[in-house]
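Worksheet: the structure to be examined is printed underneath.
Excluded from the complex is one protein chain; the other protein chains are retained at their positions.
First chain written, first letter: the chains are A and B, and each begins at residue 1.
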Amino acid sequence: MTDDDRRDDQFEQPPEPTRRAMTDEPHEDIPSNIHDQTREGQHPYQWHEGVNREHGSTDAVEFIDVKKSFGRNTVLNGLNFGIPEGQISMIIGPSGTGKSVCIKHMVGLLYPDEGDVLVHGESVPSMTDDQLFDMRKKFGVLFQDGALFGSMNVYDNTAFPLRQHTDKGEDEIEEIVSRRLREVGLSGAIDKMPNELSGGMRKRAGFARALVLDPHIVLFDEPDSGLDPVRTALLCELIQEVHAENGGAYVVITHDIMSARRVADYLAVLWKGRIVESGPASELFNSPNQFVRQFLSGEARGPLGME
Amino acid sequence: MDVPRDWLSSMGDIAKFSGRVIAEVFEGRAFHFFGETLRQAGILILGSAIVIWGLAFIVGLTCGIEGAYFNRAVGAPAYAGVFSAWCDLREAMPYAFGYMMSAKVGTGLVAEIGAMRISDEIDALEVMGISSLTFLCTTRLLAAWMVLPFMYIAAVGAGFFASYLAVVQQIGEVSSGGFFLIFWMFQNPPDLLYSTIKGMAMATVIVLVGCYYGYTASGGPVGVGTATAKSMVLNTVLVHLVGMLGTQIFWGTNPRAPIGG
Partner (left out) sequence: MVRAVADRAFLPTKSLLEQVGDMMILTGKTLLSAVRPPFPYGTEFVQQFLFMLRLCWLPLLISTVAFGYGAPGLQAGNFLVIFGAIDRLGGFFVLASIREFAPFVTAIILAGVGGTAITADLGARKIREELDALQVLGVDPIKNLVVPRFLALMIVTGLFNIFALIFGILGGVLATLTFDAPLGPFFSTLLSNATTTDLWGSVLKTTLFGAIIAIVSCYKGMTASGGAEGVGRAVNQGVVIEFLGIFAFNYVFTQTLLATHPEISVIK
C-alpha cells in the first residue's frame, strides 16, 4: 500500500495529542476482545499500574496515546511512551501484543487510528510524502529475517541505499560497504546471494544495510527469532559494539529476557496494547509490579496466562 | 458464487491500482530505475520467449492441419493459405500469446512479488525511501511494453512457419508456391498491426493483474499460492474478453478480403 492509501483509509487530521501520565486511572473504553484474554472477574488493565520512569535524556521517538485496530482486533490501546536518545532501548512483551506494529508506526508504515507519533518532535501521520521520505533517511530498519532483496548479492544489497540516495562514487561506496560488512563479520560473504546464507548471516547483512546511511535511529524487529542462544548472544554483542561505535537511539523488539539483561539501557514492557511499565533497565529488573516480575523472570505463575 | 463476488470487489481496487501504474509509466517515473527496467526486460526475454514461441508453434501446427482438412473438404485445398493467414494471425496467435503470457508471466509475477511482500522486502524498500510501486510494478510494465511487441511478432512468425510445415510438408496437397500465393494475397498490413495491438492489450492486462495480486498478497506462502491461483482465473477470463473485443473492434463485419469487391 502506498502512503496515500494508508492516509486515505486511516484518518483526516490527527486529533490534538494530549499528554497523559501513566498513573491516571485506566480508561473505561476497553475493547471487547481484551475481555476474552482476561481471566474471570479480573479487570484487564489491573496490572498496568507501573510507572513511566524518567530516563534522563530527550525523546527521539514519542508515542502519545496511540490506538490502532485491525478490523475487530485492537492491537494498541492507548500507548504512551518515549524512546530516549543515545541509548539502547528494548520493547518487550508477550507474543502478539503489537510490538512489530509499534515499530511500523515509527517509520510511517502504519498510521494510528487515534493519537500521535512524534519523531524528533515532528508528527509522522501529518507528514507529506516528501517529508516522510526525508524522515525515513534518519532510520535504519532490520526486519525479521533480514528482508534482503532476493535478486541481488550481499554487496549490492548493502550498497543499494547508497546508490539510490546519494551521489557517491563507486569507490566511496565500496569503502563504506566493506567497512559495514566487516563490522558485522560478513566480509567473506560479499558475493553470496541471500538464499545461500544462513538465518544469522541474513540478519547480519540486513544490519549492515540498515547502517549504511549512518542512521540516527535503528530499529530491530525481533532480531533473535530463529537463532540459537549462542548466536543470539553474539548478535547482542554486535549490537552493543556497533552502538558504542556509532551512537544514536537503538530500539530492539524482543521477548528474550537474556538479551534484555545483557543489552538494554532502557526497557518498556508492553502488554494488551499498553505499556505496563517503562524505565531504565536496572530499575525495571527490581520493579515491584507483579506482571513485570513474572515476565522478566520467566515464571509460569502470575498475571500472564496461556491466553 | 465466491469467485465472481471476489472479482467484483477487487475490480475497483485493480482498476485504481492499474490506473496508478500506467500513469507512472507515462510520467516517466520508471526511468529513475532504468537499470531495473532493463533487468526485467532481460528476464522476460530469457525466461518466457521460448515457451511463448513454443506454444505459438504448436498452435500454428494445429491451425495448419485443421485448415488443410477443411479446405480439402470444401474442395479448395489450394486455399489452405487463407485459413492460416486469418486464423493464425487474427485469432490463434493472440490467444496462444495470451494463454502463455498469463501462465508463465502472470503467475510468475504474483509468485515473485507476493514472496517479496511477505518477507518484508517491500516494506524494506519503502523504509529506505524508495517507492515500491514504481520500483517493482512500473518498471515491469515498461519492460513488457518495450520487449513484447517484438516477441509477439516473432511468435506470429513461428506460428506461420508451423502452419506452413503442417500444410505443405505434412499434408502435402498444396505446393509451397501455391500456399504462399494465397497466403500473401489474403494478408494486409493493418492485420498485423491489429493483431499486435490485441496481443499487447492482453499482455498489459496480464502484467497489471499479476502485479496487483502479488503486491497485495498476505498470509504467508500459502497466501501467495492462493493469490497466484486467483490471478490466473481472472487473467484467463480477461484474455478471452480482450480477444473478443479486439475481433469485434478491428474486424467487426468488415472482412477486408481481396475478393468480392
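Just so we're on the same page, a contact is a pair of C-beta atoms (placed from the backbone, for glycine too) under 8 Å apart; a residue touches a chain by one contact, two chains touch by 3 or more.
Since the structure is predicted, the reported quantities are computational estimates derived from the model, not experimental observations.
Undergrad: Where does the absent chain make contact, in terms of the chains shown?
TA: B
Undergrad: Looking at the whole complex, which of B:I14, B:A30, B:C87 or B:I182 touches the chain that is not displayed?
TA: B:C87
Undergrad: In the complete assembly, which of B:V25, B:L44, B:M100 or B:A203 touches the absent chain?
TA: Reading the full complex, the residue touching the unseen chain is B:M100.
Undergrad: In the complete complex, which positions of chain B touch the hidden chain?
TA: Per the touch rule, chain B residues meeting the hidden chain are 2-4, 51, 54-55, 58-59, 61-62, 65-66, 69-70, 72-74, 82, 86-87, 90-91, 95-96, 99-100, 102-104, 107-108, 110-112, 114-116, 118-119, 220-222, 224-229, 232-233, 235-237, 240-241, 243-244, 246-248, 251-255, 257, 259-260.
Note that in this section only the chains that are shown with their structure count from here on.
Undergrad: Could you please state the distance in Å, as a whole number, between where the Cα atoms of chain A are centred and where those of chain B are centred?
TA: Inter-chain centre distance comes to 45 Å.
Undergrad: So in the complex, the part of chain B that touches chain A is made up of which residues?
TA: Contact set of chain B toward chain A: 20, 39, 115-116, 119-121, 123-124, 126-131, 133, 216.
Undergrad: Show which residues of chain A lie in contact with chain B when the two form their complex.
TA: Interface residues on the chain A side: 1-2, 104, 107, 109, 133-134, 136-137, 139, 141, 143-145, 147-151, 160-161, 164-165.
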